[in-house]
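As you look at this complex, bear in mind that one protein chain is not there, while each of the others sits in place.
The block that comes next holds subunit A.
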Amino acid sequence: MTEPMLDIQNLSVVFGTGRLRVDAVKDVSFHVEPGASFGLVGESGSGKSTVLRAVCGLAPISGGRVMVNGQAVKSPRDKSFYRTAQMVFQDPYASLHPRHTVDRTLSEPLAIHGEKNAEARILEALREVGLGPSFRFRYPHQLSGGQRQRIAIARALILRPKILLLDEPTSALDASVQAEVLNLLDELRVRLGLTYVLVSHDLAVVAHLCDRLLVMRQGEAVEETTAAALRSGQAANEYTRALIQASQGFARDGVEPVLV
């Protein structure tokens, strides 16, 4: 068996202390093989995004172990970590600096890591995400939502990371653009041999992109299952079944509400 690209054991994340203590993630474990695509699913507040943020250092790791590419992550993360793992954020309207051109946004990671021939790398990164060189000197306000998200993906990929953390990368986009971006992500994963961890509340998106997935609820792992099982409606856990039912749309004689 190959060494997993991302290995998370008993991860817990706690914010605040005393009465303000919030256990955002409780004892979650999963691992992702190199080149695979793993989904984290759950309702709002289930802690799925916090898992991603804990991996890349935006949230504290309060307990457990996170291994990326065979190495335990250090706090604060070092530069080599950021060359291995990159993240794409949910809202493309908030994740690009409003006063920086695309060129500046893409050249920043290259400058930080002292990369050579930035010009060629930027043009290549734009080409990879299906944008021409004409986009290079535009400001974010001159781009559509889908184009912005492509720029965000290009920025994440320009350092050639091995693992890409995707935090609801399409939920802020409309349906047709969503499909374009998902197909682009799928194609990039195959072409560049990337490993994905995808967070989404949308089961269809996860089933489209991922092989295996973890269902989360209130910070706890509910069930680890496969996309195939999800599609055929075979879910062991009641909560997962409710989630599947909810994603199929509104039915008048619906299910029993899941009691919290």
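Assume a residue touches a chain if its C-beta (ideal position, glycine included) is under 8 Å from a C-beta of that chain, and two chains touch if they have at least 3 such contacts; residues count from 1.
Here is the rule we go by: contacts and distances are computed from a predicted model.
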Complex member absent from the view - protein name from UniProt, among "ABC transporter permease", "PepSY-associated TM helix domain protein", "Bacillithiol biosynthesis deacetylase BshB2" or "Imidazole glycerol phosphate synthase subunit HisF": "ABC transporter permease"
Among A:11, A:54, A:96 or A:154, the residue in touch with the chain that has been omitted: A:96
Of A:159, A:182, A:197 or A:213, the one touching the omitted chain in the full complex: A:159
Positions on subunit A where the hidden chain makes contact: 56-58, 77-79, 81-83, 86-87, 89-91, 94-101, 103, 108-109, 112-113, 134-135, 137-139, 142, 152, 155, 159
